[in-house]
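With one protein chain removed, the remaining protein chains of the complex are shown where they sit.
Order of writing sets the chain letters: A and B. Residues in each chain are counted from 1.
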Amino acid sequence: MSKSINLTLKVWRQKGPGVKGRLETYHAGNISTDMSFLEMIDVINEQLTKDGKEPIAFDHDCREGICGTCGCVVNGRAHGPEAGTTLCQLHMRHFDDGDTVVVEPWRSRAFKVIKDLIVDRSAFDKLIQAGGFVSVNTGGAQDANAILIPAEVAEEAMDAAQCIGCGACVASCPNASAMLFVGAKVSQLALLPQGKPEAAKRVNTMVRTMDALGFGNCTNERECEAECPKEISITHIARMNREFLKAGLTAGEK
Amino acid sequence: MNWVTSTFGSSIGKKVLMAVTGLAFCGFLAAHLAGNLTIYGGKDAFNAYAEKLHALGPVLTAAELGLLLFALIHILTGLTLFYQNFKSRPVRYKVNKRAGGRTLGSGTMPYTGLLLLCFVVFHLLNFSFVDKTGTTIFAIVSKAFANPLYVLVYIFAMIVAAVHVSHGFWSAFQTIGASHPKYMPLVKGIGLVFSLIIGIGFGFLPIYISFIA
Partner (left out) sequence: MTLDAKIPGGPVAEKWDRHRFELKLVNPANKRKFTVIVVGSGLAGGSAAASLAELGYDVKCFCIQDSPRRAHSIAAQGGINAAKNYPNDGDSIWRLFYDTVKGGDFRAREANVYRLAQVSNNIIDQCVAQGIPFARDYGGLLANRSFGGAQVSRTFYARGQTGQQLLLGCYSALSRQIGLGKVAMFTRREMLELVVVNDRARGIITRNLINGDIESHAADAVVLATGGYGNVFFLSTNAMGSNVTAAYRAHKKGAFFGNPCFTQIHPTCIPVHGTYQSKLTLMSESLRNDGRVWVPKNPGDKRPPHQIPESERNYYLEEKYPSFGNLVPRDVASRNAKEQCDHGKGVGDTGLAVYLDFADAIKRDGHDVIAKKYGNLFQMYAKITADNPYETPMMIYPAVHYTMGGLWVDYNLMSTVDGLFVLGEANFSDHGANRLGASALMQGLADGYFVLPYTIGGYLAGITPAQVGTGHQAFKDATQATKERIHKLLTINGNRTVDDIHRELGLIMWDYCGMGRKDDGLKLARTKIQALREEFWENVNVPGSDKDLNQSLERAGRVADFLEFGELMVVDALHRRESCGGHFNEAFQTEENEALRDDANFCYVAAWQYQDTDKDPVLHKEPLNFENVELTQRSYK
């Protein structure tokens, strides 16, 4: 049943990249527990606008948990306290009346703050550009059923392919590592026959790019897996490690 | 040698170095503990074991050099990773909370590692680089553990070692990619049991020597 709660919000406000920011306190009154977290921020923003202040800038788009645009650290947890949930799918019924809620942007050297809660995640795009694809031009494909893929393999590839690229793995990793993001893509394409011809090249270029972009190293803390809204398993990281070693030790002449 | 540096210089490569050397130390710990268990056989058994070990001569020296090399790799790579990971988040969160992945072991690896490094130096100074003429190893050990402070330091160090191994063991398997949903629970279980054996096995020795033997 829906009810109303009152919250104290502490939100990171930062004018622009490289500018000093700080936590500002806001009162969120009469918040329906049926609201999503982002709808709660909408309500605050409407009030700020009416008061002649600048609303809180935050990234969001589909609001159904699939586009990967939204995401903040809420009380120290990426996408808030619920497992397997994006911020837009987090509902206020998971908060209690009188709670203080601290909202911070993703923190990582590779994700610079653009404004308030918005960060620059273009490093993820650069990772995919480095090799997160199968090199197939439009038009040259054979019949789709010519490639047999066991259902279990397709399912496991799908588990990895579900990644929405939100960045929660980096945000929650104590080392700000991107291993789950890269591992998911490498693993998906390493599992499928279509990805095998380029597997060695892909894992090499993607891991090198990841290192160059300033992400931290994986120390198997498993926070990424625990926070991933799509609950992608670190077994995909292990598969990437395997692929990387195989590529380093066996592929190519040098 | 380009592929060697590019493979082992990468983030995954460095982790593999940690994993392989770490697993080697697990092996060393197991052997070391097995040897030390001779203490329960009495003074003579323990001294005989030490003598046999030293009789190996060049083989022992080679093993010691190997351990030293592995230690250097493990320590230097570990410090590099620690530094890089520290730098990867220049602005920290105001509120930190675990999501359920992080454990006591995983969260403290660099610190437990550094403590263990200090302990190893201490340990070598106590028992390895001492004048052994005219005495037996058992005598040295008994003398050392007559001091309660030594006993406490050793017990604490062994708890630290157990915590370090509790994460290190399964983590090494994950890092080298030896992960399978069927076997990973077993690996994790073995890691936990192993860390307990190390902690209790080594940790009980000083107590046994100073109070019982």
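Assume a contact is a pair of C-beta atoms (placed from the backbone, for glycine too) under 8 Å apart; a residue touches a chain by one contact, two chains touch by 3 or more.
What you see is a predicted model; the values in this text were computed from it and never measured.
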Please provide the labels of all shown chains that the missing chain touches. A
If I consider the whole complex, including the chain that's not displayed, which of A:24, A:46 or A:96 touches that chain? A:46
Residue, one of A:10, A:77, A:91 or A:107, that touches the chain absent here: A:91
Which parts of chain A are in contact with the chain that was left out? 2, 15-16, 32, 34-36, 38-39, 42-43, 46, 48-50, 52-55, 57, 59-69, 82, 84-85, 89, 91, 93, 114-115, 118, 120-122, 124-125, 128-145, 147-151, 154-155, 157-158, 161-162, 164-165, 188-189, 192, 194-195
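Note that only the chains that are shown with their structure count from here on.
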Mind checking the centre-to-centre distance between chain A and chain B? Centres are C-alpha means, answer in whole Å. 35
So, in the complex, the side of chain B touching chain A is made of residues 2-3, 6-8, 10-16, 81, 84-85, 87-102, 106-107, 109, 167, 170-171, 174-181, 184
Could you list, by residue number, the parts of chain A that touch chain B in their complex? 10, 23, 73, 75-78, 83, 102, 104, 107-110, 113, 172, 174-177, 179, 207-208, 210-211, 214-227, 234-235, 237-245, 248-249, 252, 254
